[in-house]
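Missing here: one protein chain of the complex. Every other protein chain is in place.
Labels for the chains are A, B and C, by order of writing; each one numbers its residues from 1.
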Amino acid sequence: MHFKKYIRYTSVFAFIAVLFSTQKVYAMHIMEGFLPPMWAALWLVVSLPFIWMGIQSIKRITNESANMKMLLGLCGAFAFVLSSLKLPSVTGSCSHPTGVGLSAILFGPAATSILALIVLLFQAILLAHGGLTTLGANVFSMGIAGPITSYLLFRTLNKAGTSKAISVFAAAACGNLVTYIVTSIQLGLAFPGEVGMIAAIGKFMGIFALTQVPLAISEGLLTVVIYNLLTSH
Amino acid sequence: MTQYIIQTKELEFSYPDGTKALNNMSIAFEQGKKIAIIGPNGAGKTTLFLTLNGVHRATGGKIYYHNQPISYGKKELLALRKNVGIVFQDPNIQLFSANVFQEVSFGPINLGMPKAMIKEKVMEALSKTDITYLKDRPTHFLSGGQKKRVSIADILAMEPEVIFLDEPTAFVDPKTSEELMNFFDLLNHEGKTIVLSTHDIDKVYPWADYVFVMKDGTLFAEGVPEEIFQNEKVLCEADLQKPWIIEVYEALLKSKPYLKEFAVPKSKQELFELMEKP
Amino acid sequence: MTQYIIQTKELEFSYPDGTKALNNMSIAFEQGKKIAIIGPNGAGKTTLFLTLNGVHRATGGKIYYHNQPISYGKKELLALRKNVGIVFQDPNIQLFSANVFQEVSFGPINLGMPKAMIKEKVMEALSKTDITYLKDRPTHFLSGGQKKRVSIADILAMEPEVIFLDEPTAFVDPKTSEELMNFFDLLNHEGKTIVLSTHDIDKVYPWADYVFVMKDGTLFAEGVPEEIFQNEKVLCEADLQKPWIIEVYEALLKSKPYLKEFAVPKSKQELFELMEKP
C-alpha cells in the first residue's frame, strides 16, 4: 500500500533526524510554528493577565528603589545563563535546568513571570529554542504554572514545618514536572487526534516522561545544593 | 640531557565555534626551571595552559608529559590535571567555597585522598602560602592579595609537578606582587617547575630562566631573557617593551663602551655594580 | 593664586554597615593638573572618587567644588556628576548597553541635552578616544582595551571638568597602557584636570604633576613626584617602591656625586642624558 511506504520513508527520516540532532532538548520549549494558530493565540491570551500583573509588580518594585532595575536585570541574565548550563542527569545523559523552582523561591512568582518572558524571548531569538508564536504557551508553562506551583508548594511545606531540603527539592522538582505536564496538556489539546484530548495528553506525557522525570529529580537535587550554599553565605 | 616535563609538537586548538586559538605550537618546558610566557592579551596564553592540562582537548598535534604522549582517558586525564596545576588570573573566579579550609580541600577531596591526608595537605599548602591564620575565614571577605594566596594554595594542595600561573601579579599591589615572585622562587627551589604568563616585563626579566613570546596563538620567539630582551626585532614585532635594566645598561654602554666585556646585568644589583665600575 | 577644582576639609565617609572608609581627609586638587593617587588596595581610593562626585554621601567634613560647598539637591548633584567624571577600573561594571553608540549616549541624555547635541557629543567622544569605528560593534565583541576606551568615552561625552580614573592601566597590556597614558596627557592639554589612581609607580613618576599617597582611608603624604619618591620614610611606611628612574639616579650619584647639581631626572630621556654627562 502506498501509505505504508510513505510511513517507512518517514520513519527512516525521523531516525536520521534524531541521529543528527546533537543538541539536547531545552527542557520542553514548544518550538516555533508547532502549535496551530488558534492554540498559539489562546495561550498568549491566557498568559497576558499574568504578564500584566508581573509588569505592575516590577514597576512597583523598581519605582521604590532605583537599583532594583539593575538587580532584576542581573537576575534575568543569571536565569538565562543558568538554563544554558549542562546538568548531569541521574540517567547519565545531560540536560538543561529550567531554573523554574529556584527563580520562584528567590524572586517570587510575579517577577519570575517577567524574567521568564524575557529569557524565553532571548532563547527563541538567540538560540532557536522555543519560538515567537509559541511564546505565550511557553511562558504559561514555564513562567507561570511551574513557578506558581513551586512557590505555593515551598510556602506550604515551610509552614507545615517540613525540613528546608525537602521543601526546596519538592518545590523545584514539582515546578519542573508541572512545566512538563502543562506542556503535554498544551500539545494534547492542540493535537487530540481521533482518540480524544485526554488520551492525547496522556500520550504526550508518556513520550516526554522519559527525559523529563529524571530531569525533574536532577533539578530538585541541584536546587537543594544551591539553596543550601546560598543560605550558608 | 635536558629533561622536559611537558612538550608539544605542532599543537593546535580551535574552539567549537571554529576560532583558532593555538596554531602550530611546538613548545618544550624544561623540568625544574622558572619559565615566563609573555605576549599581548588574546595571544592564547590561557588557552595554552588549559590545553596542556587536558581541560581543552587539542584539535591537532601532540602533547607529551614526561615524554609520554598524553591520552584523554578518564584516569589519565585526572592524573594529568593533578600534576599540571593552573592558577587562574582572577581569584574571584577560582574561589567558591564558604571558608578557606574548605576551598583548599576541594582539589584533594576530588583526588579521593583519605581524610587525614587531605587535612595534612591542606594545612601544608596553607602554611607554605603563609595563610594558616586565614583558615576559618570566609573567602569573600579576603583582600585581593589574600585571595591570590588562597588560589595558589588551592593548587599546591594537589601537589602538582608543574604550576602554571596566569598573570599572577595582575590584580595585586606592588608589595604583594614582590612577595609572590619571591614565593615562586621558593617553590622552584623545592623542585617545582613554574611557568607564569605576564605583561610585567620588568618583573620577569630578572626572574625567569627562560622566556617564550607568544603572538596570535603561535610561538613567536624563545630564549634566555638576556637574548630575547636585547633582540630589537622580536621586541618590536611582538609589541614588547624593553626591561628598564636593559635600557639603562644600553645607555650605560654608550658612555662606557668598555663595559661590554662584562655579562649583561640580570638584576638591579648587578646593574648598579656595573654602574659603579670606573 | 592656585585654583583648586575640588577640595575637601576633614572629609569622612562610613558605609551603612559602619565600616569607616575615609577618615579626616583634607585633600585639594589643583585645576588643570595631572594628579596621581597611589596607595595599596583597600586604601579608599575608589571610595574617595565616589564621594567626590556625590554618589556616596559624605558622613562628615566638607567638599568644595570650585570653592563652593557641594549640596545634595537633585539639580546640584546632577551638575556635580556632569563635571566630575569617574572611569571605573573594570569596564564590565560600567558598560550596560550592548551597543557602543547607545552606551556613550547615556550620560548626555541624563543631562537633558537636545538630541542633535547628544549625537554630536557622542561622536566627538568616540573620535577623541579613537573608537569611531567601533560605533556599531556590540560591547561583548570588544577586547579589554577597546572596552576601556568605551568606558572613557562614556565619561568624555558628558564633558566633565575633572576626570577620575580608577587604575586605568590595570587590565590592559603594556602597549595599550602606554597609549592610554599619552591620551590622558592630551586630555590634560585640552584643559581637563586628570586624577588617576594606580599601583604603577614607574608609569606615574614621569607623568604626574602632583602625587597623593593614601593609606587606610587617610591622606598619608603629598607632594611633587620628585620629592615623594625620594622620601625614604614615606615610601617605606606606605609600602611603596621607588621608581626605577630614581633608583638608577641614586646609583648614578654614588659614582658621580657632582651630578647632584642638576635637577632630578623626571623621564627616561632626562636620566639617560644625565648618564652621558662625563
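The rule is short, and it goes like this: contacts are C-beta pairs under 8 Å (C-beta built on N, C-alpha and C of every residue); 3 or more make two chains touch, one makes a residue touch a chain.
By our rule, contacts and distances are computed from a predicted model.
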One chain of this complex is missing from the view, so tell me which of "Cobalt ECF transporter T component CbiQ", "Phosphate transport system permease protein PstA", "Hydrogenase expression/formation protein HypC" or "Dihydroorotate dehydrogenase B (NAD(+)), electron transfer subunit" is its UniProt name. "Cobalt ECF transporter T component CbiQ"
Which of C:P40, C:G107 or C:P265 sits in contact with the chain that's absent? C:G107
Interface with the unshown chain - residue positions in subunit A: 3-4, 6-7, 10, 14, 17-18, 20-26, 29-34, 36-37, 40, 55, 58-59, 62-63, 66-67, 69-78, 80-82, 84-85, 87-88, 90, 92, 102, 106, 114, 117-119, 121-122, 124-129, 131-133, 187, 191, 193-195, 199, 203-204, 207-208, 221-222, 225-226, 228-230, 233
State which residues belonging to subunit C touch the missing partner chain. 50, 53, 55, 74, 78, 81-82, 85-86, 88, 92-99, 101-103, 105-111, 115, 118-119, 122, 137-141, 154-155, 158
Residues of subunit B touching the missing chain are 17, 50, 53, 55, 78, 81-82, 85-86, 88, 90, 92-94, 96-97, 106-107, 110-111, 140, 154-155, 158
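The rule we apply is simple: only the chains that are shown with their structure count from here on.
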Per the C-alpha means, the centres of subunit A and subunit C lie apart by a whole-Å value of 48
Averaged over CA atoms, how far is the centre of subunit B from the centre of subunit C? Could you give it in whole Å? 31
Two or more other chains in contact with one residue: find those residues in subunit A. none
Would you mind writing out the residues of subunit C in touch with subunit B in their complex? 40-42, 143-145, 170-175, 178, 199, 201-202, 239-241, 244, 247-248, 251-252, 254-255, 268, 271-272, 275-276, 278
